[in-house]
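This is the structure I have questions about; it appears just below.
Shown here: the complex without one of its protein chains, the others still in place.
Lettered A and B in written order, each chain numbered from 1.
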Amino acid sequence: MSKLKYSWWAVAVAAFALFPVVVTNPTYTAIGVYTLLFMACATSWNMFSGYSGYIALGSSVFYGVGAYTMALASIHWHMAPGAAMFWLVPLGGLVAVVIAVPIGWIALRVRRHTFVVITIAIFFIFQLGAINFGFTGGTAGLSLPFIQWDASYYNVPFYYVALGIVLVAVVISAAVRRSRFGLQLLAIRDDEDRALGLGVKVGAVKLSGFALSAFVIGMAGAIYAMFQGQIYPQFVFDPTFDVSVALMSFFGGLGTLTGPLLGALVLESAQQYLTVTYSNGSLYLIFFGALFLIVITFMPRGVVNFFLDRRRATLAAASMANPSPTPSAPSTPTPAARSLV
Amino acid sequence: MNATALLSAAKDGILTGSVYALMATGLTLIFGVMDIINIAQGILVILGAYLSYALQVHWHIDLFVGLLITIPTMFLVGVVIERLFFRRLTGPERTGMSILVTYAVSLLIEGALNMIFSVNDVQLQGSYVNKSFAIGSVHFGFIYVAGFVLAVVLLSALYFMLYRTRFGVSVRASVADQTSAALVGIDVKRVSTIVFGIGVAVTAAGGMIYGATNAFNASTSYDLISRLLTIIVLGGMGSLGGALLAGVGMVFVGDMVGVIWSPVWSSMSYFVVLAVVLLVRPQGLFGKQSARVA
Partner (left out) sequence: MTVLLKAQGISRAFGGLQALRGCDLEVEKGSITGLIGPNGSGKTTLFNVITGYVRPDAGTVTFDGADITGLEPDKVFARGIGRTFQLTRIFARMTVLENMLIAIQHEEGWLRGMTRSKSSSAEVENAREWLDFVGITRLADLAAGALSYGQRKLLELAYVLVANPDVILLDEPAGGVNLTLINQIADKIRELNAQGKTFLIVEHNMEFVMNLCDSVTVMNQGCHLVSGKPADVRANPLVLDAYLGGGDEDDEDEVSINA
């Protein structure tokens, strides 16, 4: 990455860090917390599904597991309500990873079309389990130790912890993309059997990618549970969560670093805003569905890739204009190889 | 557990399962021809049910007579969706993209249905809906039997079309290999559009029966699509016979679990069965093992 890119990242992080200082209205800082949680989840989802091409539609299993870990641990260990509960966030992530291993072991045995469906099926097993098992509190849900922070201040700690999780997700995703492991995931996306034939341990690589992506999503779920103070199975094991993180990543650009961040930022903040302003979830569904369909129709590779491709095309046209010893020009549209933005 | 319970579960499996099989057949047919997983199938079933509902409430059209309107309507809905979104969907990510596109379509329809019909549960009514008769100790609900007959008629028509008509040959050739089919002069695009239309049209019938046997609203589609997906994966993606058997088997197993254990676990049992079967046969019961070598 160039210095310029690093400075853009620094500006973005600073802008996010300043947001709760500038905007103090709890309604908007709450929107900020949800948006950041989705940015983290979409980035982490993309780290596995975007790189490997295995579209997972059951990520809320990890979100829910993280949320229940936070709830059950804080209740059973009689945690004092307050900032100390944040220590349970990594635990939520770890439990999600532990759960992800057997799930991945079953689900990743099949080819990618079937994989999607298996992840959905596993999601429903967890949702039904959370509703029907005793220790989860059933549909009545669970109440966490009640945190008595002032309403004007309540959102802020959550905001910064969520921002921290986003950074963790981005660092993991960037590190994976630059590592040999990331290269192996990309090879699996392009031609899994050929990768196997070149000695890529596809089974182990897919499983570790899948489990790793659960970590951040589990942590986000834990923060969500603590933030809400009360969890219900149908809200933490939520099918719209599954599809949201996937659509956000596609919206921004699958396999890119900034795509999922951008997708989550736009879509989740819009959702929260619409819900708060019109208190009508159906309107959001229509908005979300329509927006995605428009993007996919006109920018099939996502917003970020769309602009990258255009810039690349411009550059290519420029280099064509003044001939240089460039290789035989491809006649077909060039799929972008470098998608790390 | 006794023989009556077993018999009753078998009855449910066959009667209700065949309706699921009908809806799943549309899904698996679309996948077989186009490599598209139509997540919207669940909400389209609900849309079909709401269409029957609207016809009944506003124009007092009988549920079964209404099918003459809803089936062609849903066919057109399918054709429009295919034309708008899948014509341009090509390339290696096609299947993955199709899942998200159909999911987005599903959200769009769900939002619209919520706004038009509200989120309150409704159920289709009719003088015959709650009628039943008994053979020996087993009770048969009229609407379930009607659903079974409808499913059998439509599935037979579908099989006839696939195996006895020239169009069916084109469809089966496209299932086997799109490129080769195109090379021998089959208009794969037209076949795709029609198949998508047919795959969606069956939801009108499935939706009517579903709506008459269950209270529903737009969000019921999640439960539906999860079952339909389970059926097609269990049967083997793209296998019509597999979808039929898995549909019947799924309801049977669910009922048995409900009788032996608790109805609470019956829907979970589908997914557990699926996970277990896939451990042994990753390609599903009747699926073809994917070749490793291109």
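The criterion applied here is as follows: a contact is a pair of C-beta atoms (placed from the backbone, for glycine too) under 8 Å apart; a residue touches a chain by one contact, two chains touch by 3 or more.
The structure presented is a predicted model; accordingly, all values stated were derived computationally and were not measured.
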Of A:Ser7, A:Asn25, A:Ser179 or A:Thr297, the one touching the omitted chain in the full complex: A:Ser179
Contact partner of the left-out chain, one of A:Ala56, A:Ala96, A:Ala162 or A:Ala187: A:Ala187
Full-complex contact with the absent chain, from A:Val171, A:Ala204, A:Val276 or A:Leu315: A:Ala204
On subunit A, residues whose C-beta touches the chain left out of the figure: 176, 178-184, 186-187, 189-191, 193-202, 204-205, 208, 325-328, 330, 332, 334-339
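Keep this in mind: only the chains that are shown with their structure count from here on.
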Contacting residues of subunit A [partner subunit B, same complex]: 53, 55, 57, 106, 109-114, 116-118, 120-122, 124-125, 128-129, 132, 190, 193, 196, 239-240, 243, 246-247, 250, 254, 281-290, 292-293, 296-297, 300
In the complex, subunit B residues that touch subunit A: 31, 35, 37, 84-85, 88-89, 92-93, 95-97, 99-101, 103-112, 114-115, 222, 225-226, 229-230, 232-233, 237, 264-265, 267-268, 270-272, 274-275, 278-279, 282-284, 290, 292-294
